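Working notes for the structure below.
A single protein chain has been omitted from the complex, and every remaining protein chain is retained in its original position.
Letters A and B mark the chains in the order given here, with residues in each chain numbered from 1 onward.
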Amino acid sequence: MFEILKKFGMPEPASAHASGIDDFIGYVHILMLILFVGWFAYYLLALFKFRASANPRADYTGVKSHMSTYLEIGVAVIEAVLLVGFAIPLWARAVEEFPVAKGDPATDPIEVQIMGQQFKWSAHFTGPDNKWGKQDIKSASATNPFGLVGTDDEGKDDVVCALGEPFKVPLGRSVICRISSMDVIHSFKIPSMRVTQDAIPGMTIPAHFKATQVGSFSITCAQLCGSGHSVMRGDFEVVTPEEWEKWYAEKAAAGGGAGSFE
Amino acid sequence: MSTATSHSHAPAHGHAVDHHHEPGFWQKYIFSTDHKMIGIQYGLTSLFFLLFGFILVMCMRFQLANPEAPIPVFGKLLELILGDAAKGGSMTADLYNSFGAMHGTIMVFLAIVPLAFGAFGNYVTPLQIGAPDMAFPRLNMASYHLFFWGGVLMIASFFVPGGSAKSGWTSYSPLATVAEFGKPFNGQTMWLIGMVILITSSLLGAVNFITTIIQLRAKGMSWMRLPFFVWAQFVTGFLLLLAFPPLEAAGVLQLSDNLLHTSFFLPNGLVVSGQQLPVSGGGSPLLWQHLFWFLGHPEVYVLILPAMGIVSEVIANNTRKPLWGYRSMVYAAMSIGFLSFIVWAHHMYLTGMGTKVSTFFQTTTMMISIPSVMILTALFVSLWGGSIRFNTPMLFALAFLPMFGIGGLTGLPLGFNASDIYLHDSYYVIGHFHYVVAPGTIFAMFAGIYFWFPKMTGRYMNELLGKIHFWISLIAMNLVFAPMFIQGMRGMSRRMADGGTAYYGADDIALTLNKSITHAAVLLGLGQIPFIINLFMSIKNGRKVENDNPWKATTLDWATPTPPPHGNFAAEPVVFRGPYEYSAPGSKADFLPQDQKS
Partner (left out) sequence: MKYTFLLSSLFLGSTAVLAGDVTGKVTVKGTPAAERPIAPLMADANCGKAVSGPVNTRHYVVGADSGLGNVFVYVKAGLPEGYKTEVPATKAVMDQVGCLYEPYVMGAVAGQTVEIRNSDPFLHNVNFMKSAVGNPTFNFAQGKGAKPVDKVFAKEEVFVKLQCNVHPWMFGYIGVSSSPHFAVTDKDGKFTIKGLPAGKYTLGFKHLKGGDLTQEVEVKDSGATVAAAFDVK
């Protein structure tokens, strides 16, 4: 049913919740299409049938049936169904039902801090110890967006992919992104994953997804953030869990992310 | 009321005697307190801004189709005017952002709202209610002059070092504050001061409209005999009056953030370009968004309601039958007015909103779609059984219906938060609101211009040029805005200075559409030339109207001499019936004017 939409060019859905959103977008568009085609057919008919040359004297009363009222009620009912049956549950699932850790290191959700800055995305994982390195706003700089202090033990194995360096996430495992910004409002959008969340300075807002396809995906900044807004592209890869473990261990061994390029 | 009318209007033969002091040029054209002259001032100024805003977006469209390439011919002119900001005649990312912000601001606050509310509202409302003028003529004059100088300030901001505001028409903090941080007087400062002045102008206008419609209705003009246009203006007046003050306050607060380094909208721990921002922090960026959209959403209906009003007048007149469901339209307009105050946060679904709050706002959003559907349906149904005349104003009014329909329908997937997750801030949004405003509201404005021009000047506008204007505009508008839905579906984000080349291969359909949209936009621009020629040529050379009521209309605006003199009516009008008594059974003529006794 949604082949049409694919032709409109929505990228192939690549996360567990994406198909729900795509289906919903499909249903809404079908409603829109039916309403528009119906209205438009009626409209053309009315214009043709009641042109002045064919109908020199207008009918004072016009339509007497209650058809349009039923139509309006119908629209309202369908909207209510879409709202209660689809939009609210989908939203609740997206923003409230966060995956929880069950203590199994192989399937527990992975947490990653995402920081937006003019004009790059940075990602920060805990590393194998599952503990965040010490962070201090006073240590934050253009090339140390997470403000990692770099002197503590917890931070030594942190994995930081700063300033647009692509990061990796494993296939089939939930990823919780804790999204913030250090300067202006950005918006963390992964079109293929159907994930969008504004990155707002002073707030850390979580969003989550579970990748269902391996491959390389792009992150778009979907909120005007300055002159480099159009090139604030981020990239990340979804890889198999084994590949990911290997990458993660290598990155962790290479040392924390407190260093600076400045 | 009654004394004012009878005093200022002696019968036609006493005309010359009555006006013993003819006002001079300045008083007549510049410092006029006559609602009609002020309406025309608003009209010409806002049409100028409409063209200006269009030129800005044409530069942007050229850039989107040909990223980084110098604009041919016009680029040289830009470089001449703006200097280093347009070096080499090409659009830098800064200039693109600056034009983008100003295009939005100018189109909304300086072109369309003043055209819909300031121009048509001023010219037509007092005529339709049978009033000699607005309730507060001097306030009216002050309102226009504030609007004018606010506009001048906005244009002047292009010449401030660093250029005009470039943080979008929404001016989100902290970007708006940090974009030119450390420059005491920058484009954003000018924008904010300009906005405060424009808002003041709108507030004066709103108070004036509300008072006029309540107080100055002619004898017999009961509420349910008001033309729908007046109802639309009435509701619009309330929207402006109640929605603008929060933005005015927010504007002053952001001004203070920019100039005095307060932190109303700046949170703790801002690090810009690696430097800790030297402000105390503790503010909230979301507060700005709430205050902005508390205006922003009612503002959408400020753009729409007057357009619906104009379209209703033109459709009733040219179908030669009463509007179907007039009462339900009035109640729908009032519901829209009320509901539009509690939907604003649907612009902010992705700012970290939980389920409860977003459920509230998407429920209200779905609710407000119902009265909009009701008005649109009533207008559609009004066509049935009519005797439809396809003159230029009617063509524009008719095209408004499906075009606004597309705009409204594409609002659905944006109003539902689940689909908004994907479509938020994509080109889908741009397509959506442009369908509402461009082939929607602007078409209604054109309908209004072609419709009331004979009353303003005593001459018709040229039908042939009008039809050329209509068809080119209709085709070009659709070629411009429909492809944006496809771009949005492909995930293309808005406000990208390079048109998305960082994301899509050169042969991707999203980018090829950029080029075709630009070509269509050129066509749209060319299509306006017949209109401009028509508008100015017809003042002197248009076909003369046969009488004061050339369209055979029923409302009081056509019961005045042509053009209406100072004070409007030759004699105080008395209203005997509803606004749209067309083709009434038992009446020989197919229209019964409101002021005709039987």
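Miscellaneous remarks
By definition in this document, a contact is a pair of C-beta atoms (placed from the backbone, for glycine too) under 8 Å apart; a residue touches a chain by one contact, two chains touch by 3 or more.
All values reported here derive from a predicted model rather than from experimental measurement.
Summary of contacts with the chain left out: across B:37, B:59 or B:93, the touching residue is B:93.
Listed residues A:164, A:206 or A:241: the one in touch with the omitted chain is A:164. Note on the undisplayed chain: of the listed residues A:11, A:62, A:150 or A:226, the one touching it is A:226. Of the candidate positions B:182, B:505 or B:586, contact with the hidden chain is made by B:182.
Listed for subunit B, the residues touching the missing chain in the whole complex are 67-68, 84, 87-88, 90, 92-94, 162, 179-183, 273-275, 497-498. Contacts to the hidden chain, counted on subunit A, fall at residues 117-120, 142-143, 161-166, 226-228, 230-233, 235, 259, 261-262.
By our rule, only the chains that are shown with their structure count from here on.
Here the CA centre of subunit A is 32 Å from the CA centre of subunit B.
Touching subunit B in their complex are the following residues of subunit A: 5, 8-11, 20-22, 24-25, 28-29, 31-32, 35-36, 39-40, 42-43, 46-47, 50-52, 55-63, 68, 71-72, 75-76, 79-80, 82-83, 86-88, 90-92, 94-96, 117-118, 137-138, 140-143, 145, 182-185, 187, 189, 191-192, 194-198, 200-203, 205, 218, 220-231, 233, 262. If you check the complex, the residues on subunit B that touch subunit A are 92-94, 97, 100, 166-168, 172, 174-175, 178-179, 267-274, 276, 281, 284-286, 319-322, 324-325, 350-355, 358-359, 362-363, 366, 369-370, 373-374, 377-378, 380-390, 398, 401-402, 405-406, 409-410, 412-413, 416-419, 421-426, 485-486, 489-491, 493-503, 509-510, 582-585, 590.
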